[in-house]
Every structure is written in C-alpha cells, then in structure tokens.
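Working notes for the structure below.
All protein chains but one are shown at their positions in the complex.
And then chain A:
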Amino acid sequence: MTKPLRLPLSTRLALRDLRGGLGSFRLFLACLFLGILTLAGAGSFDRAVKAGLADNARTLLGGDLAVRLLHRLPTDAEQASLDALGPTTRVAELRTMARPEADATRRVLVQLKAVDPAYPLVGTLTVQGPLTLAQALAAVPGEPPGAVVAPTLAARLGVGVGDRLRIGDATVVLRAFIAHEPDALAGAFQMGPRVMIAADTLAQTGLIRPGSLVEYTTLIRLPQGISPATAKATLTRAHPEAGWRIRGPDEASTGVQSFLDRLVLFLVLVGLATLLVGGIGVANAITAHLEGRRPTLAILKSVGASSGLVYRVVLTQVALMTGLALALGLGLGAALPALAIEALGDALPLPARAGVYPGALALAAGFGMLSALLFTWIPLARARALPAAFLLRPGAEALLPPPLPWRDRGAVALTALALVGLAVATASDPRLAGWFVAGTLAAFALFRGVAALLMAGVRRLPLPARPTALRLGLAAVARPGASTPTVVVSLGLGLSVLVTIAVVERSLNAHIAQGLPERAPGFFLLDIQPDQVDPVRAAIETSAPTATLQMADMVRGRLLAVNGVPINEETVAPDARWAVRGDRGFTTAATLPTGSTLVRGAWWPADYQGPPLFSVTEDIARGMALKLGDTITVTILGRALTGTLAATRRVDWTSLGMNFAFVVSPGAFAGAPRTWIATVHAPAAELGAIEQAVGGGFSNVSIIDVREVLAQVGAILGQVSRAVQGAAALTLVTGVLVLAGAFAATQRRRLREAVTLKVLGATRPTLAAAFAVEYGLMGLAAGLIASGVGVGAAWAILRFGLSTPLVVAPGGIAALVSLALVLSLATGFAGTGRALGIRAAPLLRDA
C-alpha cells in the first residue's frame, strides 16, 4: 500500500490533484493545441515540400547544371566548354500560338519546348499511351513531325491524338499527351499549356528569328567529383561576357521556393495570432484553475507546504499540460504533410517528402512553450505571492491582493520579448513579421481599451428602469469581474484576422476582375519582327478601327556592372534584386513614356543620338544605390553595352500598359536584333477580329489574352487565400473557445444570480433577454472594432505590400459583424443557458 517515494513531492502532489479531471485545463489544452498545430503543420509542410524539391532538384533542373542563354545559341567556343564538362542536351523554349490545322479560328498561347534525343538527362518524361517520348517525336515518313502536348491543350483546342496542329509555319501531329514532365518547374512561368517537339522541328516553325524571345538551355550531367559550383566557376571564368545564367540543382526551383516561403510565412503569422488569442484562454484557464484549486492550495499551506512547493505543484501541472498540448499539436502537425501526400497523391502540385521535420517541430514547440510561459506566469506569480490567509478566508477576494513582484514583471517582459524575437528572427521576411507582431499587439491593446471604454461608458450611462432586461443586461456588461474584456479581445482578434484576409482577397480579386480590365489592354502581342511592325499595325486598324495600339521595341539583356564593378546580388536591397536576377527587357524611348513620372535627372532630348543614356525606376536606383551619372553595363546577346544613368522614374505598373523598368536613349541598340511588343486596347466585341487578323497573318507573333492571364492569377490567388483562410479559421475557433471558457467561468455566479432573481419574481424570458443584451452588446463591440482593425490591416497590406486599392464590401462587413453577434450569443447561451432552466429550490437548500 505504501507508495514508492520516487517522484519529487511537487510532481506527486500535482499528479494527485489532476486525478479529479482536467477541468479548466481543457481550455488550456485546446487553445495551446490549436496554435501549435497551425505552426507545426505549416512548418512541417514547408520543410516537406522543400525536402521534396531538394530530393528532386536534379530532376527538376533536368541535370546537374543548366546554362541558359536568351535569343542565341552558344558560340562554338562556349559549346566546347559546355561539352567539356560532361554529357549535354539542349532545350529551346519560347511562347507561341498553336491552333488546329483544321480550324483557323481557335488559337491558344502555348509554351513550346524543343528537345533533342538526349532529353531528359535526368528523370523520365512519360507520355500517356504506349509510345516513348523519342518515338512520339520521331519523324515518320509521309507524315508531319510529331508533338506531345499537355492534356489541357486538347480541351482548349478540341483536338485529340492523331490530329494535326499548326505552330508557326509548321504542321505537327499530336502523337500523345504528356503524363509527367520532370523539369516542368524549372522553366519560366508557364502562361500556356506545354507543347513539346523535336529540335529539328523547331527550325521548320519559322519562329526563330533575330530577337525572338527564345531561351536556349544546355543541361549538363557532371561526372562524379565535379560539383555544380566548380563547373559554374569554370564556365564563368572561361566566358565572362557570355551573359548566360547558370543554375545548379540548389536553384532548380527558386521561384516556387520563394512563393512557398511567402505562403508559409502567412500561415505562421496566422498561427502566432492563434497562439496570442489562445494565450488569453490559457491565462483565463490558469486563473480559473487556481480559483478552483484554492481550497487545495490552502490546505497544502495550512499543513505546512511552502509557497515554493505550492508554486511548483501548479507549475508542474502547467508543464504537464503544456507537454500534452505540445505532444498533440506537434504530433498532428508533424503528420499533416504525410496525410496531405496520402490524400492528394499526384494532385499535389509540388513534390513533397513525407517525414518528421524536427526543425519545424522545435520551432513550433518553442513558440508554444514561450506563449504558455508568457500567459501563465502572471496568474502563477500571483498565486505564489498570495498569503495563506487569502486562500483560507471566505470572501478574501474582496481584500486587496499584494502587488506583483517586479522580478515577475521583468520575467514576463523578457518572455514576451523572446517570443517576438523568435517570431521575427525565424521569419522568411523579418520586416513583415515585425510589422505583424507590432500590429497584433496594437490590436490587442486596442481591444482591451475598447472593452474598458465600453464598461466605463455603460457605467456612466443612466440605466433605464424599464425594460428590466435591458437594465440587467447593460449592468452585467459593466460590473466588476464581467467577461467583457475577454470576450471583446478574444472574439475581436480572431475576427480581425479573418476580416483582414477576406478584405485583402476581395480587394485583389476586385482589382483583377473588375478594376484592371477597364484600363488593361485586351492583348499583349510579343515577338513582332521589325518588318512586321507596319503590317501588324495595319491589320489591327483594318480589323478593329477603334482599337488603340501602342508599340515599343525591346531587347532582352542582363545588368552586368555599375561603374565597372560587377553586380553582386547580395549588395542589392531585397526588393530590387529581381532587377539583377536573370534577363530583363530594355526598350528605347525618345520621350518620357506614358505612365512614367520623372523623379531625378532630366530626360534626354527627343533627337538625342549620343552615347547611351539610361533611365531606371526609382526603386531600382535606390535598391542599387545608383546616382545620376553612374555608368551601367548590360549584356545583350553576349555583347556588353555601357551607358550613363541620366534619369530615374516612378512607374504606375498597375496600368498594365507598356512599362519598362529600364529605358535607354534612342539608337543605343542600333544593329542589335530587336523585336517589338504591343498592347492593344479595344472594345471586347472587336477582340476576336484582332486575334484572327494577327493570328492568321503573323504566325510567329504571340498573342497573350490578358483576361486569361488574369483568370489564372485569380485562380492561384484563390488557392493561396483558401490556405490562409483555413489557418485563420483556426484563430477564430480558438477565439470562440476562449469566449466559451470566459462565459463558462461565470456560470456559477450566473446560476446564483438567476436563482435570486427568480426568487424575486424574474421570469425566464426576462433573464434570457438580459443575457441577450449582455452577450449581444459584447459581440457587437467586438465585431465592429474587428471590422475596423481588419480593414485597417488590410489597407496597410494592400497599400504598402501590394500597391492595390482597398475594396470594402459593406455587405461583407455587415455579415462579419453579424457573425460576431451570433457567435457571442450562441457561445454565451451555450455556456450559461443552464442558468435559465435552473430550479431555485435545490440551489437555495445547498446555500
């Protein structure tokens, strides 16, 4: 019978106390669990996809090294250097139009890829049906060359295997549909379905002309012992002026990874908001727990337990519960990637490796433990500082508790700082995370302030004598110990996150779906050859007389050096790095382009014919610390061109007009193979005729339907928004849990009051109406302020992060305020509704 005395006494006492059930710890567990689950899930998903991308990096790249050149093939010397490194294959990619041979009216922008027989060097391209890629692309006597295409093209063009397609000047036979393309993610952003042909066939299309936007990528399989970095260094050293972009497997999917980073950052921030909202629940739960355990703590102290021991007992319980929440949250969070992989299978758009990712889990655990510590410290410290008499004396609540010791205040401040520091330091965008944390804390303070104002305002209000329910309800909002602060803060913060996401999504969608097309062109036309400029203009004018055509010449090139010093991406501000990463479009202009505003310097004379002058956008100039008069060197088709920075501009990108970050003085590209691009504004009714006129007459010109692109962007946005909203819903669920806990904590008092009121003659409808006034007012306050906070946060994100105007739907806001009202009423009645039905006699007898 004697219990072995192995565990420390505080642990034994803590465990004995927990035998009575988890009680208030249920709310503690739920709040902490949901926050940790969001963080662990998002982190694990992030690592799983990154691990998947890393596992498949060679396959995604298509080799050990990818060397990309724009417009041109490698020179013989360059090719020799490439071949010297190992087996190679060459891929040419460009955008163009495809149509069924039998139907000249249906055209689709496609992503054309021409491959040689060695493709792919790594991984396997599979096609549906019995053929291999080589068989599908092989020439068959008496037939046009073969092509394999993405299944989506078939639906859009109404074609099937065996049908013939026109691509440029060539006719190809659709031999099979692509089942899996290993290096699909490595290429440019795909604006159309894939069409793959043999390299020999590309020559027949007539699409390769001077200045065509074609990318030639040489993929290399390196022999054992030669690292991609070494090979890259060798090539750069041998051909410093080549202007090629060399990527190793670690850069196979940088675009996808930065997108993923941003998505995960939002999920993590929402997870932190959940932890913050849950933190209120955690603090409430601990306070309620300590209140419920008052007799136990008093008995322990009266039989000789020290304050330290009593503190350690509760601390042990908190640690155990935190451990349990961590185990549950981390366990389920860790399993999420595996569950997603299992559930989605091939539908998962990115490769992911199922597994347990300790780094992600440790980070989520760190957040969970710090927030548990932060929100339990004050209630625990208060309990420790409370003299035994406060615990034993009935009605001691009315006595003034001793003030919280300064060391505890310091510890709380340090814990809060650690939590903020961890959030900011581990975020992929620390600045955004910093703003988020600051905004959330400000919102937290605002909601507390509003709750205090509401209570103070109601107290000052001359309460109406009748109806009784209104007076009782209003008085309940303002009484000492009312749930008002908890309800307003927990419901308000949860709703704010939801409102923010909803308003941002709605604004972006409105901008894309309604705002943009009004100003945006109907079509972008690419790859117009110099000799096609006038005929294209004429064709458009004939087919759509009211159309407005804007044209600009363009060459693609890369920034090489500033003032003779090669550009190092690391020294460029993060928001300007895109300008130095990869190829950019350069145009020439005699006058300041429409949509641009001069910021610094002076525009060159319209008839300027001197040495090249540059104008760049102000944000790039700032990001690269460029001053007027600095020399800028760019490489175009392997040739370096140096000019002077003469002016900086601000550009309204949202106009979707003909805007370039880099503009050069006229004549700078004389002799370089240029193509023209054009925007066409026309009434919707005339767009079809324009497409036919350009598509039919100029098979090499790519026609980008802006509406289609916007629809694609909208679809991607929708997917991202759903993921973030899913996480935000957890914040709201946590808020509702906290709310429920706050109401439940007052149930005992409400039962007593309800009984007293019933004895005095109050009917159930009167009590119900009083509760409705109380809960409704709290919900309304939370909903209204949450709308304001959410719209404000959305405005900041849209204004400073996305340069998009705010669109607020009054109906949506009204719906969210109603939701707050309903949640407050439903949770309130669920938590305290028992008070309505309680019979007075048993309670009076007990008392």
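In this text, contacts are C-beta pairs under 8 Å (C-beta built on N, C-alpha and C of every residue); 3 or more make two chains touch, one makes a residue touch a chain; residues count from 1.
Everything that follows uses one rule, which is that contacts and distances are computed from a predicted model.
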Candidate names "ABC transporter", "Aspartyl/glutamyl-tRNA(Asn/Gln) amidotransferase subunit B", "Sulfur-oxidizing protein SoxZ" or "(2Fe-2S)-binding protein"; UniProt protein name, chain not shown = "ABC transporter"
In the whole complex, of A:Val148, A:Leu174, A:Ala298 or A:Leu559, the residue touching the missing chain would be A:Ala298
Touching the hidden chain in the full complex, which residues of chain A are there? Just list them.
-> 1-3, 5, 9, 12, 16-20, 295-296, 298-309, 387-389, 392-393, 398-400
